[in-house]
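Other chains dropped; remaining ones untouched in position.
Letters are used for the chains, namely A and B, taken in the order the chains are written, and counting of residues starts over at 1 for each.
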Amino acid sequence: MIYRNRIGNAYSLTSFGESHGPAMGGVIDGLPAGLPVDIDDIQRQLDRRRPGQNDLTTARHESDKVEIMSGIINGISTGAPIGFIIRNIDQRTYDYDEIAQAYRPSHADYTYDIKYRGYHDRRGGGRASARETVCRVVAGAIARQALRLPGIDIVAYTSQVHDIKLDLPYDKLDLTHIDDNAVRCPHQETAARMEHAILEAKDRGDTVGGAITCIARNVPAGLGEPVYGRLNASLAAAVMSINAAKGVEFGLGFGFVDKRGSEVLDHFTLKNGKTGTTTNYSGGIQGGISNGEDIVLRVAFKPVATLMRDIATISRDGSPTTLHPRGRHDACVVPRAVPVVEAMVAITLLDHYLQQRQQLAFNGLV
Amino acid sequence: MIYRNRIGNAYSLTSFGESHGPAMGGVIDGLPAGLPVDIDDIQRQLDRRRPGQNDLTTARHESDKVEIMSGIINGISTGAPIGFIIRNIDQRTYDYDEIAQAYRPSHADYTYDIKYRGYHDRRGGGRASARETVCRVVAGAIARQALRLPGIDIVAYTSQVHDIKLDLPYDKLDLTHIDDNAVRCPHQETAARMEHAILEAKDRGDTVGGAITCIARNVPAGLGEPVYGRLNASLAAAVMSINAAKGVEFGLGFGFVDKRGSEVLDHFTLKNGKTGTTTNYSGGIQGGISNGEDIVLRVAFKPVATLMRDIATISRDGSPTTLHPRGRHDACVVPRAVPVVEAMVAITLLDHYLQQRQQLAFNGLV
């Protein structure tokens, strides 16, 4: 299936909204009835994604208050679809007049123009704006709450900003301190250096790339659908649909390329009487199916393409022009993308979890 | 949607078959009526994937003859689904008796055992076997033929084996000479070193990882579906569903992470009066939509987990045991995975191409 504005099957999100329209929103379908849904927690996740949180992020102020329209009564899911909207408040359209005529390099201006033949909403990037990710955060927050019932826990953090790389593996880090700093890196000293790198780029009107590592713990073995719905395939699609994501890897990932098989086998062992592995090079997925170890993935983000500098480009009519960006943009997308990666992983895992329960359920095994 | 044994929507493949059953096969749906289909070309692609081609690959001999059951008459597509089978001939089940009881490390034995509660076909890896990729090659070969009609061309090659990396960019290589050597690397000298690395590993009963680069040329701008069906998201899912794939990146990919925005913007220019970019760091995709430049992606493969050495592991009942592998396995999966990567990219591009044509068609624009 080619997803368009829907992601997921057993648990799905269908989203709508452009950054400068009246509201973003969507429909979440497939949440089983009878589950507690904590609206405050959804709002907390939205606040983590929200611009204007601190010096690092754009000054655009959006309250990003979610309004739930259906599907939840008194904090309990009803089994009906959950409709929601998030109003767009601070829309300074004037910031974007210029780009209505000129193509910003490495943005979606040109490709949307071709695809939608000029009819798309160009204000603020319209549908291509990363503002759309607010909808993912809502669906992701609800998915994470549901996954917590069987004990599954998802956490992501900034593992690299420009050339500042957090070299410690995640199991040597205290992942409860990710939000203690503005870049969302659990190692405070490294976080300070990352923050400095971003601010330095910002001062120069430049931007920097980065990477996010995401860990899903306590995922039961058996999630993932052979052969095209392998868990890594679904997760890859989910995170690669995030704005500015340009690569994804699982476990050792690209680090496997120059290895010998004898160096990177995950040998089996018994852990408290349960089958496990002594290492986790595979990142918790074998043959496309979770094996009960932590799922580990890493996503590469390109530097934001909107520089606060004059940029030479061409207009829709092909004539040379210069952009003078004045809008409000992050110098590094990664800190705010952390909750979005968590959301996409949560949506995908819940989708697979529900799918797998169905198979077990038939045989009365759940 | 969670894919299970189907991939694609407008153009789709639904596959079946285990490596030691009577046949592999599938149903290809969505090929428009009236297109020429060259069965010999399908067979050539199957031969490229076939084991036993040379010293590098497993000695297992399979003729891999495709039998088309429907959907094509006199070399022309009818618009009906194309059913096909490929018989499994050389099945030495005895090779696999051992693994019926013990879990091979870094294989799917354990995860399939959990998922299917012991009922899956364990012979030769069953459904988890890379033999399933023959079905993909059939659907991919047909997709490539269809894509060639509007001039789209897909080619993949081995760009790294263990620590032997082909450093030249693809546009400095002669991509018509990929099949001139057993590893499918277009640079013959590098190919020789890669071949040596594989044979050396094979001699030691070891295996090595590698990477494949895939290029799609002459893809029209406008393919890809915002927001969850971004072209990179679909392509990522497609290639990450290949056995042993552990990472994927587009354009500069993970190379974006330590870059500044000012270094990696793809500036617009006019090329023969058409909008293009002076560089292609983005790998032909902006905002999830093709921009008319070459699509460039790279897939990381882990070393094959089947070493020709004694391997300590545990049995299904948890007791320690030792595997003495005797089967026929590649020391490096990458050379034979080249046509599979091409197939998955072709299936995905045709799916998106058909989807996009639909939108244009409504307005009488095609």
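Note that a contact is a pair of C-beta atoms (placed from the backbone, for glycine too) under 8 Å apart; a residue touches a chain by one contact, two chains touch by 3 or more.
Remember, it's a predicted structure, so these values are computed and weren't measured experimentally.
Here 2 of the identical protein chains are placed; the entire complex in the file holds 4 of them.
Going forward, only the chains that are shown with their structure count from here on.
Taking CA atoms, the transformation carrying chain A onto chain B includes a rotation by 180°, reported to the nearest 5. One finds 26 Å separating the Cα centroids of chain A and chain B.
Within the complex, the chain A residues that touch chain B are 1-10, 15, 103, 105-108, 110-112, 114-115, 117, 127-128, 132, 160, 162-163, 201, 206-211, 221-222, 224-230, 232-234, 236-238, 240-241, 243, 245-254, 256-270, 273, 275, 277, 281-283, 285-292, 300-307, 309, 311-314, 318, 351-352, 355-356, 359, 363, 365.
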